[in-house]
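Missing here is one protein chain; the remaining ones are kept as they sit in the complex.
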Amino acid sequence: MVDLTQYLPILIFLVIAVGLSSAFVFLPMGVARLTGAHKPEPAKLTEYECGFPAFEDARSQFDVRFYLVAILFIIFDLEAAFLFPWAVSLEEIGWAGWATMMIFLAELTLGLVYAWKKGALDWE
Amino acid sequence: MTETFISWGMDPNWAWGVATICGILLIALPLMLAVAMIIYADRKIWAAIALRRGPNVVGPFGLLQSFADGLKVFLQETIIPTSANRGLFLIAPIITFTVALLAWAVIPFNSGAVLADINVGLLYILAISSLGVYGVILSGWASNSKYPFFSAMRASAQMISYEVSIGFILIGIVLYADSFNMNEIVKAQIGHGFGLVNAFGFNLLLFPLAVMFLISSLAETARAPFDLTEAESELVAGYQTEYSSMSFALFWLGEYANVLLMCTLNAVLFWGGWLPPLNIDLIPWFDIPGVIWLFAKILFFFFVFSWVKATVPRYRYDQLMRLGWKVFLPISLIWIFLISGWLMLTRYAA
Partner (left out) sequence: MIQLIAFYLFATIVIASAAMVIFARNPVHSVMWLILAFFNAAGLMLLAGAEFIAMLLVIVYVGAVAVLFLFVVMMLDIDFAELRAGFVRYLPLGALVAIILAAELVFAVGAWSAGGVDLAARAAPVVTDKSNIQQIGELLYTKYIFLFEAAGIVLLVAMIGAIVLTHRQRGGVRTQNISAQNRRRPEDATRLVDPGVGQGMEL
């Protein structure tokens, strides 16, 4: 059974938390204008660099390994997602259910071993 | 709390609403106060370990240091770089702080004292903490500056790597507690070790998981020795380099709120939450309110966090990734096998 009344506080909390943090971001902007602290100038508004104008666009292409980490993360996250219902229904599903999950884990461990041997988990 | 308001002659629906909002404020406001004090405590602990004095000017013993800092940043100018994407640049700290607050909705402070007593509390925490990565990526990308961008990439890869092992570690807990409800998880720890101790952590099978979870929580919150995201010699100030004023402070607040959350999770999931450590009534353990026990445990873990930060040198990025993917992930997989096998042989043997 799902008790939806338990989720309503979360929704209210979400509204309050967003309101609170927006207030924290936008109030000082108003306050700074009132107190006169708000004095933008071109040099102040440039992005951080070590004393010279930036040579190139900051958004450069980066190493493909970041994608690989993200993909491996998705796969293991899904594996964990399959483990969640299993962990709370172990009593009902018995040894058969346990063995099923062990086969599933073995499949994924095979993948992990492959990734390991291929060096996909290495950062040099 | 709802009953109190009803007894004051309020309509039940209104009473519920007012009680909920009071509950939310009772979590959010003390949390912010706690974050301010914990930043002060953090600085004092490092100072003590480094034989320095730490903040000692503002207020007695420097207790008001964080509030002075807060007031200072509040009055500062918010600088938005011209090359930044304004919208996302301002949304990033909002996301970070909102997410840091929101996870507290399912933390049980005492038996039944929880804002949202949902069946899938632990999954909710996983879901909310997986959102934290957006604050980081967006701030790095929207700044449109080199160092924040590098830092954001590093930070996000680090966070998602350790989320994997945290997910698997938590399955061990769920197997033992047989529930995702945070209150049930705490209750499952009553008299766990031969009816004597109230903690999963004293179980020999679960103790390694507790250690791995503690280390993973250091990595997940990017605390030292895993604070590569703000390795100042390489990356200036990490993904918050371009931020100023209160939006900068929100990252700090969010970070420390997350540190507190991780300390709380360590306490709740492995060390009995609001339960006294022993299940024997020699001293009137159970007469001390559960909140006190929980806070004591949280403070203990926070001390461990500070202690580690003050003493352990920073990891290298390849070592960090190796620890996550090649050590914690295989070990937690093996532990799922061990724990579930053990439970099948003992608890569900019939």
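Order as written gives the chain letters A and B; numbering starts at 1 within each chain.
Operating definition for what follows: a contact is a pair of C-beta atoms (placed from the backbone, for glycine too) under 8 Å apart; a residue touches a chain by one contact, two chains touch by 3 or more.
All of these numbers come straight from a predicted model, not from anything done at the bench.
Q: Counting contacts across the full complex, list the positions on chain B that touch the omitted chain.
A: With respect to the unshown chain, the touching residues of chain B are 85, 87-88, 118-120, 123-124, 126-128, 130-131, 133-134, 137-138, 141, 156, 160, 163, 180, 318-319, 322.
Q: Which residues does chain A use to touch the chain missing from this display?
A: So the residues of chain A touching the unseen chain are 1-2, 4, 7-8, 11, 59, 61-62, 64-68, 70-75, 77-79, 81-82, 84-89, 92-93, 96-97, 100-101, 103-104, 107-108, 110-111, 114-115, 118-120, 122, 124.
The working rule: only the chains that are shown with their structure count from here on.
Q: Between chain A and chain B, what is the gap in Å from one C-alpha centre to the other?
A: 15
Q: Please give the residue numbers of chain A that touch chain B in the complex, ascending.
A: It comes out as residues 2-3, 6-10, 12-14, 16-18, 20-22, 24-29, 31-32, 35, 37-40, 42, 44-49, 54, 58-60, 62, 66, 69-70, 72-73, 76-77, 80, 83-84, 87-88, 90-91, 94-95, 98, 101-102, 105, 108-109, 112, 116, 121-124.
Q: Please give the residue numbers of chain B that touch chain A in the complex, ascending.
A: 20-21, 23-25, 27-28, 73-84, 90, 93-94, 97-98, 101-102, 105, 115-119, 123-124, 141, 143-149, 153, 157, 160-161, 163-164, 167-168, 171, 174-175, 178-180, 236, 241-242, 245-247, 249-250, 317-318, 321-322, 325-326, 329-330, 333, 336-337, 340-341, 343-344, 347-348
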